[in-house]
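Right, one structure below, let's go through it.
One chain of protein is taken out of this complex; the other chains stay put.
Then we have chain A:
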Amino acid sequence: MRRHINTLNGLITLINDDPLAPSPDLPVSSVLAQMIETVVKTTNLSININSTTGGVHSPRSFHYHGQALDINRLDGKRIDDVSNGANVQVFQQAVAAHIDVAECFGPFINIRKRGAQVEQRPDLRIRHVNHLHISSQT
């Protein structure tokens, strides 16, 4: 089942970093929506989602199935802003601990999860310094 992500009174925004590209405010997996809303509520950190089902991703990406999103701003600052490091780390920890997470890639944590199996992928850090990629298992 798909639905739009609840913006939680402005804590979550959905603005494409390319102003000419379509809005990322599109229906996604309800599991993904629930997971991201829960993490935003528990950390109380605002986010901007700059990609859901659109954009360019791997051909077998979860994005195309509404199961992944990218975040380019957290607490009003860029992901690669050094003054934002602690927030980014807290946010990634909360995502990685969520039962439904499939992928959590960013500057601090890079894991893939299949069922209960967790695979560490530190090699992917270099490709996620400017954004967080988060996907859900269903």
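Quick note on the criterion: a contact is a pair of C-beta atoms (placed from the backbone, for glycine too) under 8 Å apart; a residue touches a chain by one contact, two chains touch by 3 or more; residues count from 1.
The definition used in the following text is that contacts and distances are computed from a predicted model.
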| item | value |
| --- | --- |
| "ABC-2 type transport system ATP-binding protein", "Glutamate mutase L", "ABC transporter permease" or "Lipoprotein" - which is the UniProt name of the missing chain | "Lipoprotein" |
| Omitted-chain contact residue, chosen from A:2, A:41, A:65 or A:78 | A:65 |
| Residue of A:41, A:112 or A:125 touching the missing chain in the full complex | A:112 |
| Touching residues on chain A - with respect to the absent chain | 57-58, 60-63, 65, 67-68, 102-103, 105, 112, 114-117, 121, 124, 133, 135 |
